[in-house]
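Removed from the display is one protein chain of the complex; every other protein chain stays in position.
Chain naming follows the written order as A and B, and within any one chain the residues start at number 1.
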Amino acid sequence: MMDFIIGHYNYWIAIFLMMVGFYTVISRGNLVKKIIGLNIFQVSVFLLYISMSTVKGGAAPIITEGVALYSNPLPHVLILTAIVVGVATTALGLALVVRIKEAYGTIEEDEIHERDHSL
Amino acid sequence: MTHNLILRVVSKFLIPLIIVFALYVQFHGDFGPGGGFQAGVILSSAIILYALVFGLDAAEQVIPPTILRILASLGVLLYAGVGLVTIFLGGNYLDYSVLGSTQIAGQHLGILLVELGVGMTVFAVMLIIFFAFAGRGRP
Partner (left out) sequence: MIDVLINITLLAFLAITAVAIVRMTNLFAIIMLFGIFSFLSAGLFVVMDAVDVAFTEAAVGAGISTVLMLATIALTKDQKEKHSKSHRPWLPLATVIVTGAALVYGTFDIPAFGDPEAPAQTHVAPHYLARSVPETGVPNVVTSVLASYRGFDTLGEVVVVFTAGIAVLLLIGGRRPKANVRKNEREENDA
């Protein structure tokens, strides 16, 4: 039972972080906070993948003399790409927030809807 | 931030070290952790530090935004161009083995060029984004 908990603790915390990020995106009205929640979601997904790629007693996947067991390099490659794409998405989202502020005067979702409906 | 003497002196000391570290990470990505992405981001953070301490106008004189746009496009062109060169030399697209006399020499050259392209594009794009955000507030 204890082995089961220690063996799956990583995944449960990753799922908890995923849900915290998801909750932040769907239940808060401030646009910058939504983007931060999206980033928390992304980091939790990275955590899930890297947890699946570790090997107990393994070393980093750089081939050196005398090391027999390495961690799995494939998820590292996927997550490297995902991190850079994530920052590109975040930058674009923040640029949109700046333009929304200039057009509507606010970055709270309620006030933006009000301004749209009142025109 | 130009009145703060400690920041100015320390950043003048640190920025060349950061640039050398970025170049190290770029070219030693084969033998240790590192590679194009990390090197591009670290190099751009050196220029961002310079812009934060000495002002955006000084940073834009170091690297004019036109040069940044050319650099970003050149990086992507280099990466795609290596693939086209391998087609002209008889292999598949992005098959680096045909670039050198032996397979290992060709792979080394191909990986070096490709990581250089990646590093250039990431450096230029991070700086383009930062200059765009920082320059929007200017009257």
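Assume a residue touches a chain if its C-beta (ideal position, glycine included) is under 8 Å from a C-beta of that chain, and two chains touch if they have at least 3 such contacts.
Predicted, not measured: the structure shown is a model, and the values here were computed from it.
Among the chains present, which touch the one that was left out?
When the full complex is considered, the omitted chain touches A, B.
Provide the residue numbers of subunit A that touch the chain removed from this figure.
Considering the whole complex, subunit A reaches the absent chain at 3-4, 6-13, 15-24, 26-30, 32-33, 35-37, 39-40, 43, 46-47, 50-64, 69-77, 79-81, 83-92, 94-99, 101-102, 107-110, 113, 119.
Using the touch rule from the top, list residues of subunit B that touch the missing partner.
Subunit B touches the missing chain through residues 25, 29-35, 37-38, 41-42, 44-45, 48, 69, 72-73, 75-76, 79-80, 83, 94, 96, 103-104, 107-108, 110-111, 114-115, 117-118, 121-122, 124-126, 128-130, 132-139.
Everything that follows uses one rule, which is that only the chains that are shown with their structure count from here on.
Quick one: subunit A and subunit B, Cα centre-to-centre, how many Å?
Whole-Å distance between the two chain centres: 25.
With touch defined as at the start, can you tell me which subunit B residues reach subunit A in the complex?
Per the touch definition, subunit B meets subunit A at residues 31-33, 37, 122, 125, 129, 132-133, 136.
Considering only the defined contacts, which subunit A positions touch subunit B in the complex?
Result: residues 60, 62, 80, 84, 88, 91, 94-95, 98 of subunit A touch subunit B.
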